[in-house]
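Pasting a structure here, questions to come.
One protein chain omitted, others in place.
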Amino acid sequence: MIQYIAIILFVLGLYGLLVNRNSIKMIISLNIMEIGLNLFIISIGFVYDGIAPIITSSAGSGGLIFVDPLPQALVLTAIVIGVGTTALALAIAKSIYVKHNSFDLNEVEETV
Amino acid sequence: MFDIISLVIGVLLLVIAFLAINSKKLIQAVLFLSALSMLSVVAFVMMKAPDVAITEAVIGSGLVTSLFVFTLLSVRKGETK
Amino acid sequence: MKNLFALFGSLLLALGIILALNNNTLFPSFGEADLTERVSGEYLTQDEIDALGSANIVTSIVVGYRGFDTLGEVTVLFISSLGVALLLGTSAKQKRLELNFKPNFMLRVGSRALFGFILLTGIYIILHGHLTPGGGFPGGVMIASAILLLYLADDQFRAKIKGFKILESISGSLYVIVGLLGMLLATYFLQNFLPVGTAGDLLSAGVIPVIYILIGLKVGSEISGIIDNFLTEEEAK
Partner (left out) sequence: MSAILLIAVPLLAAFLSIISKKIAPYLLLLVGLFNLVLLFFIPEGFVIIGGFSQPLGINLLFDFFAKIALFLVNALVLAISFLNIKTYGKYSSILLVALAGLNGLLLTNDLFNLFVFLEIAGIAAYLISTSNKKPTHTFHYLVLGAVGSSLYLFGLIILYAMFGSLNMVNLIEKIQLSGNYKNLILPFLLMFIGLGVEAKLLPFNSWVKGILGKSNTLTGPIFASVYAATIGFVLGRLINNLFMFEGSLLTVIIVILSVGILIGEAMAFASTKTREILLYSSIAQASIIALLFTNGIVIWAVYLIIANALSKLVLFLVINKAAEDTGSDEIESLQGLFSKNMLVGITFTLASLSVMGLPLLAGFVIKLNFLTELATSNQIVLIAIILISTLVEGIYFVRMLIKLWYKGENEVSVKYTLSFKIVFVVIALALLVFGTYSTPLDKLDNSVDTIQEVVNNG
């Protein structure tokens, strides 16, 4: 279920990029896409009845079912990369605003 | 139980994502994005990914939202002048 | 009309992807991933856990097995903070962005008190990254958000950006140097060269906590730098 939702979220992000010409809205759509992708990555590692991959007792991991830890590590990386891109995109959007006094790319391109 | 919660969260995620894309005011869209991120944290916790949930809560819904708001703030001021 | 068409097309794309994944015989359905067929099955064996000594397996993957990715990830943040500074901080004279409200005395003092608590939480999360969920990235961002609180509560406040730059540079360089030390003292880049200890103790997992502290410092200073850049503007002429 969540897997399908994640794919639809990803596609909704693409849809947002298609219909919006406002730079802030486009960055928001990019973020929605990223959230969808992250949910999808986590969902492929999920196991019913599995527990979080942290060893709590000294007994070790014998006999316990864990969820897949690797996708979680990948998502950690992907989230941080997403923040880097978002911050940069916002800075560029701000410099567009400073230059053209608008966030709307349609208006900006007309005045160039 | 898992299915019911995931259904509720899934529908909420989609509705909020749609609202974030289609809302007219930028600040509303930013807040919807923050809510979306917070809901995804719940989904991460459900899928047994506490590390990701913490990171997404701090970075995704905290830091990113504040960056968006700051960008909008700095611009609002310019408009009034 | 055009929007509706785009929405319809996107949903069709989603349907296509879902159908393709459903028909894919090798793609496991939701909740039925078989870890024994994946690499991660090996990460969870007792031998591997003892070899790294980290109780949090995600941490041992992020900093240990895929430590090189994490170095790249830190670089992404580094370059984006560099870029934000390049784009927004063009002139030498920068002043604080004026807020719409005037913070009163209580807010100022209260936020100073909270600052300490948030800072401590951040440090705790970084130090316990190999035992509990969390680690250098969320911890570093928490430290940065403590500084963000000061920015919001006091409209005169500005952190010493030059100091952050140096901290960022030193912690980043130390990360690479730790990697190179691994090459010198052990055989390979980023290899562990400290005693591992038993999984679950605070002083365990060899080089992992060291790297997480460096990452925490670096991320904290980078995000603070980004926040400062967003909250300042050029001096009005």
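Labels A, B and C are assigned to the chains in the order they are written; within every chain, residues are numbered from 1.
We take it that a contact is a pair of C-beta atoms (placed from the backbone, for glycine too) under 8 Å apart; a residue touches a chain by one contact, two chains touch by 3 or more.
All figures in this text were calculated on a predicted structure; none of them were measured in a lab.
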Inset, instruction - With touch as defined up top, name the shown chains that contact the chain not shown. - result: A, C
Legend entry - Selected from C:L15, C:L82 or C:V210 as touching the chain missing from the view: C:L82
Inset, instruction - May I ask you to list the residues on subunit A that touch the chain which is not drawn? - result: 10, 14, 17, 23, 26, 30, 33-34, 37, 40-41, 44, 70-71, 74, 77-78, 81, 84-85, 88-89, 92-93, 95-96, 99-100, 105, 108-109, 112
Legend entry - Touch list for subunit C against the chain that is not drawn: 17, 20-21, 24-28, 33-34, 37-43, 48, 64-69, 71-73, 75-76, 78-80, 82-83, 86-87, 165-166, 168-169, 172-173, 175-177, 179-180, 182-183, 186-192
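We adopt the following convention: only the chains that are shown with their structure count from here on.
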Inset, instruction - Could you see whether B-C or A-B has the larger number of C-beta contact pairs? - result: A-B
Legend entry - subunit A-subunit C separation of Cα centroids, rounded to whole Å: 15
Legend entry - Residues of subunit C whose C-beta touches two or more other chains: 56, 58, 133, 135, 137, 226, 230
Inset, instruction - Give me the residues of subunit A that touch two or more other chains. - result: 1-2, 4, 8, 12, 15, 19, 43, 45-46, 48, 52-54, 67, 72, 76, 79-80, 83, 87, 90, 94
Inset, instruction - Using the touch rule from the top, collect the residues of subunit B that touch subunit A in their complex. - result: 2-3, 6-7, 9-10, 13-14, 17-18, 20-21, 26, 29-30, 33, 36-37, 40, 43-44, 46-52, 55-56, 59-60, 63-64, 67-68, 71-72, 74-75, 78
Inset, instruction - Sort out for me which residues of subunit C touch subunit B in the complex. - result: 56, 58-59, 97-100, 125, 133-135, 137-138, 141-142, 144-145, 148, 223, 226-227, 230-231, 233
Legend entry - Complex contacts: residues of subunit C adjacent to subunit A: 2-3, 6-7, 9-11, 13-14, 17-18, 21, 28, 30-33, 35, 38-40, 43-46, 49, 55-58, 61-62, 66, 69-70, 72-73, 76-77, 79-81, 83-84, 87-88, 131-133, 135, 137, 199-200, 219, 226, 229-230
